[in-house]
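First the structure, in the form of structure tokens, and then the observations on it.
Heads up, one of the protein chains got dropped from this complex, but the rest are sitting where they should.
This part shows subunit A:
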Amino acid sequence: MRKQGKMAAVGMGVLILAACSTSEGKQASESDIAAYPNKTIEIYVPASPGGQTDTAARVMAKHLPKYLEANIVIVNQATAGGALAFENVRASDKDGYKLLFHHQALHTAHAVRQLEHSTDELTAIGTYSSVNQVFVVSANSPFDTLGDLVAFAEDNPNEVTYGSQIGGTTHFMGELLGIESGTEIKILDVGSESDRMTGLLGGQIDLAVTGVGNVLNYVESGDFKAIGVLADERDELAPELETTVEQGYDVQFPVVHTLYGPGDMPEEIVEKWNEATEKLAEDEAYNEELEKTFQQHTLMNSEETTIFSQEEMKKAQRIADELFSDIQ
């Protein structure tokens, strides 16, 4: 019995030790910067393998080494709504070997207080692929356009049900539609992308949002109607779909995959990434592979990305404020 007690005590002790650490990493030295990259670069992806974000990161990691000679590995850390991956990169050394690849879910998660820190504390390096999102309704829905749906929602507040993942980007897209159209749309938690598609097919929800590639399939099969791409310009891969903006509702929310590093990363390293990414954006094989997954490269350098990320953070904050004021 004594043996067992000891073992338990050791186990607990180590567990507690492992639990504490929140500090910032150290600055890179001059020689580190000049030699960059001479080690394997880890890109943290707060999403499970196989999903859209993971695929985007992997396609990038496969083609980028042509222009930035380094070995890049993807580290999937989907746990804790991305908090673990975020913290690992935020607290890492500022030498550019631990980076974070994700999209606006980082902003929405911070706005709903799931992520303690905001992306403003990170170095925004650049943007990669993006995916347009589309509002979809079931094929037998009475609504053919976003206008139809809004008109109905104006007269029948909280009647139109929108399926989303509460706290995630899809939740914010629905909330934004409510704000911009001045209507009350009932937002439900349905879960992940596949659960939302199931919900719409099964008639449990009236409205959902999904990526453009997915939409085309369901529209062609006669299951769904696409009633608005959440962007100001039509999607090149699906030019026949109308946007929300052209229908008079300023609901823009393309998902943009963005690369971040820890705060105050050396400019020279960021510059190396930007140069490599500029060449990558022209790479045919890379673009072809992205297109297969219905994504397109969106080229922004560090400065542009910083502004973009700050704007998105503000947008998420604005929607969240509206959201919390609704609750109170």
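Quick notes
Rule of thumb we're sticking to: a residue touches a chain if its C-beta (ideal position, glycine included) is under 8 Å from a C-beta of that chain, and two chains touch if they have at least 3 such contacts; residues count from 1.
Throughout what follows, contacts and distances are computed from a predicted model.
Taken from the listed names "Tripartite tricarboxylate transporter permease", "Methyl-viologen-reducing hydrogenase, delta subunit", "TldD/PmbA family protein" or "Sporadic carbohydrate cluster protein, TIGR04323 family", the protein name that UniProt assigns to the chain not shown is "Tripartite tricarboxylate transporter permease". Within the set A:159, A:189 or A:250, the residue that contacts the chain not displayed is A:189. Checked against the hidden chain, the listed residues A:112, A:153 or A:185 yield one contact partner: A:112.
Of the candidate positions A:30, A:155 or A:220, contact with the hidden chain is made by A:220.
Mapped onto subunit A, contacts with the missing chain fall at residues 3-4, 7-8, 11-12, 14-15, 18-19, 22, 48-51, 54-55, 58, 62, 75-81, 83-84, 87, 112-114, 161, 166-167, 188-191, 194-195, 197-199, 201-204, 213-214, 216-218, 220-221, 223, 289, 292-294.
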